[in-house]
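All protein chains of the complex are present and in place, except for one that has been dropped.
Coming up: chain A.
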Amino acid sequence: MTVYAPPGTEGSIVKYETRYDHWIGGEYVPPAKGQYFDNPSPVTGQTFCEIARGTADDVERALDAAHGAAPGWARTSVAERANILNRIADRMEANLEKLAVAESWENGKPVRETLAADLPLAVDHFRYFAGALRAQEGSLGEIDDDTVAYHFHEPLGVVAQIIPWNFPILMAVWKLAPALAAGNAVVLKPAEQTPASIHYLISLVGDLLPPGVLNIVNGFGVEAGKPLASSKRVAKVAFTGETTTGRLIMQYASENIIPVTLELGGKSPNLFFDDVSRADDDFMDKALEGFAMFALNQGEVCTCPSRALIQRGHYSDFLAAGVKRVENMKQGNPLDTDTQVGAQASNDQLEKILSYFDIGKQEGAKILIGGSRSELGGDLAGGYYVQPTVFEGSNSMRIFQEEIFGPVVSVTSFTDYADAIKIANDTLYGLGAGVWTRDINQAYRAGREIQAGRVWTNCYHQYPAHAAFGGYKQSGIGRENHKMMLDHYQQTKNLLVSYSPKAMGFF
């Protein structure tokens, strides 16, 4: 067990700056309007640094820098671009513990997760796209004896990226690695709830990229995000968040006729067939962990398995064992490596979760465990903690239809395979799903029939690079985490070449 000292206190391995400006053109630039906003840690509710409050002027300045750098970066050889990504990965790996503590402090997530998942995945993500880029090839089509169609990958130019707050570093890296690998310059806006982590990362790797290739403008959505997403000077917008902002970004993009990739969340079903409980063995233990996965990252995951569908035959026993697992969860100081459940990322997030407890109860859902705010003492008293919560109800309830984004699972039963698929697909979203069964044929059929971009089969919440991640239905457009994301950041240039000296004969 290790308890890390809070950043900025004696004995801490992390020291945040007291203020972060915008990172533009390889240096820190103060905001044009001179305004800053406070950045609190959800661990204690106390402010630990202030952040530049960006506006359209700052976005323009960042776009100037990006447009200045983009042509040179696009011409940089793929070997050199890949080397730089690998150097970023190496530097992050060498500083993994510091980055893990920094992110935990800003987001409220347990450091055991940032140490074991967020940061190792981010490191690997840069390496994966370094490799994918080196292996990427264009194509040629031999149209006829005299005519050849060559297809080249070309970068889009300058792209905009708007990052969510649930994985401040990993979600930034999911977007940065493919965009930079593909040869684009980036203007990135971190979430206003978690803007400092990415700057801590820049303090470690900022020297590795040519100035202007990566620019970071901080600020609020309406003041900095909107001018960026609606700019005529970006060739693509990538966004992770919710549906209304996703639609608004698409509306802006339609004005400029540029592509978007969107990841807008889900209400992911986690299906447990009767045969899971056939034996009390390792697999049963794994399935119960799979049930408890709704509390990973305090439920602030777009693919949170927030609907558990349990088959009638083993419903009572499996659910009782699942609730027992939840009972044993350790909630507390996120900087303690024994802590499994930390703080929600912001006060409004906490309030939203509490509002769902309210409507869930009004609709007649039964609370099997949890159901209120966690009051932790000492320094944590001002933090945003919610008890891991299990609701039992029916799929038409709002707690089954909306992503609560808290450590909350809504449980219902199903009778047979057809019923399971019907309930699983009775949702507006289609990002993730889980299927647990010892019958591999059943697992395969269910995985194919569930309308979601990622179906974890006898596992959950694994996010390795090389496995495509993205949504069906209202969950968005595009596939991250896979080499196909390179295509989302590239144009196709076709050279149609004639090797015949003869005229075509029309004129």
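Criterion: contacts are C-beta pairs under 8 Å (C-beta built on N, C-alpha and C of every residue); 3 or more make two chains touch, one makes a residue touch a chain; residues count from 1.
Following the convention adopted for this analysis, contacts and distances are computed from a predicted model.
Protein name for the hidden chain, per its UniProt entry and selected from "Transport permease protein", "CidA/LrgA family protein", "ABC transporter, ATP-binding family protein" or "UDP-glucose 4-epimerase": "UDP-glucose 4-epimerase". Of the candidate positions A:R247, A:R312, A:K330 or A:R448, contact with the unshown chain belongs to A:R247.
Contact with the chain that does not appear here is found for just one residue of A:S139, A:S355 or A:S372, A:S355. Within the complete assembly, A:E192 is the residue of A:D21, A:D118 or A:E192 that touches the hidden chain.
Of the candidate positions A:S41, A:T261, A:S475 or A:Q490, contact with the unshown chain belongs to A:S475. Screening A:A122, A:V158, A:L201 or A:L264 against the full complex identifies A:L264 as the residue touching the chain left out.
The missing chain lies against chain A, touching residues 37, 53, 164-166, 191-193, 220-223, 225-226, 229, 240-248, 251, 264-266, 301-302, 346-349, 351-352, 355-356, 358-359, 362-363, 396, 398, 401-405, 428-429, 474-475.
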